[in-house]
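Structure, as structure tokens:
One protein chain omitted, others in place.
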Amino acid sequence: MFFASDNTGPVAPKVMTAIVNANQGYATAYGNDQIMDRVRDKIRDVFEAPDAAVFLVGTGTAANALALACHINPWQSVFCHRDAHVEVDECGAPEFFTNGAKLVPLSGGSAKIDPESLRAALVTVDDTDPHVVQRGILTITQLTERGTAYSLEEIRTLTQLAKSYNMPCHLDGARFTNALVSLGCTPAEMTWKSGIDAVSFGGTKNGLMGVEAVVLFNPDKAWEFELRRKRAAQLFSKHRYLSAQMEAYLTDDLWLDLARKSNAAAVKLEAAILSLPGGQLIHRRDGNMLFAGWSRKGHQNAKKAGVAYGLHFGQSLDGPDDEVLTARLVCNWATSDAEIADFVAAVTG
Amino acid sequence: MFFASDNTGPVAPKVMTAIVNANQGYATAYGNDQIMDRVRDKIRDVFEAPDAAVFLVGTGTAANALALACHINPWQSVFCHRDAHVEVDECGAPEFFTNGAKLVPLSGGSAKIDPESLRAALVTVDDTDPHVVQRGILTITQLTERGTAYSLEEIRTLTQLAKSYNMPCHLDGARFTNALVSLGCTPAEMTWKSGIDAVSFGGTKNGLMGVEAVVLFNPDKAWEFELRRKRAAQLFSKHRYLSAQMEAYLTDDLWLDLARKSNAAAVKLEAAILSLPGGQLIHRRDGNMLFAGWSRKGHQNAKKAGVAYGLHFGQSLDGPDDEVLTARLVCNWATSDAEIADFVAAVTG
Amino acid sequence: MFFASDNTGPVAPKVMTAIVNANQGYATAYGNDQIMDRVRDKIRDVFEAPDAAVFLVGTGTAANALALACHINPWQSVFCHRDAHVEVDECGAPEFFTNGAKLVPLSGGSAKIDPESLRAALVTVDDTDPHVVQRGILTITQLTERGTAYSLEEIRTLTQLAKSYNMPCHLDGARFTNALVSLGCTPAEMTWKSGIDAVSFGGTKNGLMGVEAVVLFNPDKAWEFELRRKRAAQLFSKHRYLSAQMEAYLTDDLWLDLARKSNAAAVKLEAAILSLPGGQLIHRRDGNMLFAGWSRKGHQNAKKAGVAYGLHFGQSLDGPDDEVLTARLVCNWATSDAEIADFVAAVTG
Partner (left out) sequence: MFFASDNTGPVAPKVMTAIVNANQGYATAYGNDQIMDRVRDKIRDVFEAPDAAVFLVGTGTAANALALACHINPWQSVFCHRDAHVEVDECGAPEFFTNGAKLVPLSGGSAKIDPESLRAALVTVDDTDPHVVQRGILTITQLTERGTAYSLEEIRTLTQLAKSYNMPCHLDGARFTNALVSLGCTPAEMTWKSGIDAVSFGGTKNGLMGVEAVVLFNPDKAWEFELRRKRAAQLFSKHRYLSAQMEAYLTDDLWLDLARKSNAAAVKLEAAILSLPGGQLIHRRDGNMLFAGWSRKGHQNAKKAGVAYGLHFGQSLDGPDDEVLTARLVCNWATSDAEIADFVAAVTG
């Protein structure tokens, strides 16, 4: 019973088959393999962006940090939510890759940036004053770190604000597809049609072994990205195995199917939790991630049974049985009904 | 006929099987998988280094740059051969990961550092003068970038010189095993027993999909490495698939067998080249990499037939037929006798 | 009528005389001048710290950034007030000099860090988790950016909290002496006896031409500081002229006299403002800096008369006459009674 993260789950079988199939004979190294040519075309098709620059890297942190670094100078800032992965979960990778840019943490409920918080941060920057870190880039996470999805209108509100200051906009899509199928829109609508200039298009959390794409809708930065990627040790020699994963992912709607499965599992897990003593949602569930509470007794039972998930910071398993403790749980494409039933059984003890 | 690099070859079947086998159920992410526990023990055994800190990363550039960065400050230097991978082939990754250390290019035949060149570089540094970039670390490559292997005595001569200035020593072992089986020594003898403090223990060029280990014989830097690895986006969430590759690699001497195969293929390729018109070696062959020459006519034939390998910089396919042009060719574990025969046939036209 | 900043004022005559007197014959360059030997001793005496390492640099930004960089790694954080100079007024110099550390902005009234804000920030850092930027250093400003002084007890509360997590503590003393004479304590009491490990000991704002000292009470970092200072282009060749300023400053209590003068001027300016229509203090005045309000009409008059000072962000000179607008005003050692009288006359129109 693993609900700790979608990255603890297995690789989707079709993806594994593609990796095995790619293991034939020789292939040109460092991203010049033939599979990558097809992947590039597929991603451009998927995003309706025939000119987009497309790159594969090995981790989501690399995708984010490289995408951000390509768009700003070290004396500029990255406007992000205070709970954003780039701010709290990457050991300062954005600062490293950008050579010391400043992350400006913004507020807003359920890990969505409040436009007023962004506006307040933007307006105080005097762009004629060299003493002040200058405006750089906006980055939003979709799904957010609290499992919610920005609506297209919410995205547009933020990107329009950014663009009124000539700032580019990045979308951290570690759970891109979970949000996409939740919103029922197209990739283009969720990105460049809503003002996004660069996307970290996640694959690993949705069934790949370890591949994320970076899509730059403006290809002017393509060569800079190439150089930054190599310099950052993210250019893989046996790149064909990354390409093969992404090709399988985008074939026959596998990526959408996988996200639909994990979202559907989360719907069931939500229902199960709501039926528990003290069961409640902390944040609205929009994809495959749940922030939920139930009784301490239930948590004690779950932990004793070895269920893997994260309690929120600062809560203790010791205390009154009935008090509600809150937790994060993530479903993945392989989460089964049986697992959810086992989870309920574990919690009920 | 691919002799462009050993990283254009396929993954060894046993390694692929291990990846597939690892794809069962859940595994704790970010290097805390159970396979990694076994890998750590295996590597410590292999190196007879029970206290060593062991990490997996995705690329050789990452292994080198992180290992170097852990041992020096930005105002220190990396002493390396002028043809070293870190100097000429990583787009400045060592400078990036070290926050701006200086690589000091040394000379020496066949890409081996001449001790006199090292001594001359070391002695000019005044370590009481803050105007001067300070001595940092020595790094050697084994096999070198010209396919030669340092003897144990040659390694010791260099490391003793470095240690007389209290400098740590790193070994870039992208082709570690090819050198090891060529020398017929133990990993311990080729590393810590010869004064090496940190090793990039390559796997990718010798049959893995994309894994390199970093071994720090002094574990004092282990936590710093952990943090640098994450910050550099080299901590993989689905780490079990990296662990699985390395476990298979070190099981039943697979790593040694693979290197023996590629070295043996190189022996045959050498013989074949020497029998060609104008056939000659440019550097002594110690492992699986050849620097060799033969007639321009032969190169024209080979290129026409689509043989993949690199001509040396500055040579032209246009010119007198008999003139000798020189090239780099690399064998890998999958190089077959038939390929070598085909190569000879292609060159002879 | 210049109240924009204490750095718009002139150099104290005794300091200028010392510069002129230093202009005799030759002097060893790069900090090895004989005056610096005396300055080092004087500063050690002043701070009752016979082992302290002492350095001179050219700007307060350099003093802060170098002092911080010597104490932390790039993957660590600088805990500071959200209004701190290092956070809002140095164009990211701390990020640059530390190679990308993260500044964590804390809250608290009148630009003093609230211990609860610090505690909350410290406790959330998991120092066994490589995904998280690690705890680094605490920095406080004395006088704060709102003109207030931390009491010794307030300093100790913060440094004890930091030290309970083994963190070093830095004090940005751009207006060190103004705070010192306000508190009526010794330099030792305000620094190492209260848990401070490193001080930016300001001179420029208090009558020097352009010199700040960095005092490291633990001299272990002295050589690192030397190297960082040169690498950061802050090692001055004709260093004797920096030394001469600092020597004059510390001779015959000049530094204390200058600060007493500027503080006394601020007392008079405060009284003058309180007598104006709408006159009021926004923050308590502890030194030579005032945050005060008076009527818009008064501001209009003042600006028309050319009085130099800063209105708070977001306020407009257009609007009802009686509305109170708030401003920052800074006195320096040369602020005269006549200037204050002129200021009042200008405001009253």
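We call the chains A, B and C, going by the order they appear; numbering starts again at 1 in every chain.
The rule we apply is simple: a residue touches a chain if its C-beta (ideal position, glycine included) is under 8 Å from a C-beta of that chain, and two chains touch if they have at least 3 such contacts.
No experiment lies behind these values; they were computed from the predicted model shown.
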item: Of B:Val54, B:Cys91, B:Leu138 or B:Met190, the residue in touch with the unshown chain; value: B:Cys91
item: Hidden-chain contact residue, picked from the options B:Ala67, B:Cys80, B:Ala101 or B:Leu118; value: B:Ala101
item: Touch list for subunit C against the chain that is not drawn; value: 2, 4-5, 7-11, 16, 19-20, 23-29, 57-62, 65, 90-93, 96-97, 204-205, 209-210, 227, 230-238, 241, 308
item: Positions on subunit B contacted by the hidden chain, ascending; value: 74-75, 88-92, 95-96, 98-103, 105, 123-124, 130-133, 313-314
item: Contact footprint on subunit A, counting only the chain that is left out; value: 30, 73-75, 99-100, 130-131, 134, 224, 226-231, 235
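Note that in this section only the chains that are shown with their structure count from here on.
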item: Equivalent interface positions on subunit A and subunit B, same or different at half; value: same
item: CA centroid of subunit B to CA centroid of subunit C, Å; value: 51
item: Intercentroid distance (Cα basis), subunit C paired with subunit A, Å; value: 42
item: Distance between chain centroids, defined by C-alpha means - subunit A, subunit B (Å); value: 34
item: For subunit C, residues contacting two or more additional chains; value: 74-75, 99-100, 130-131
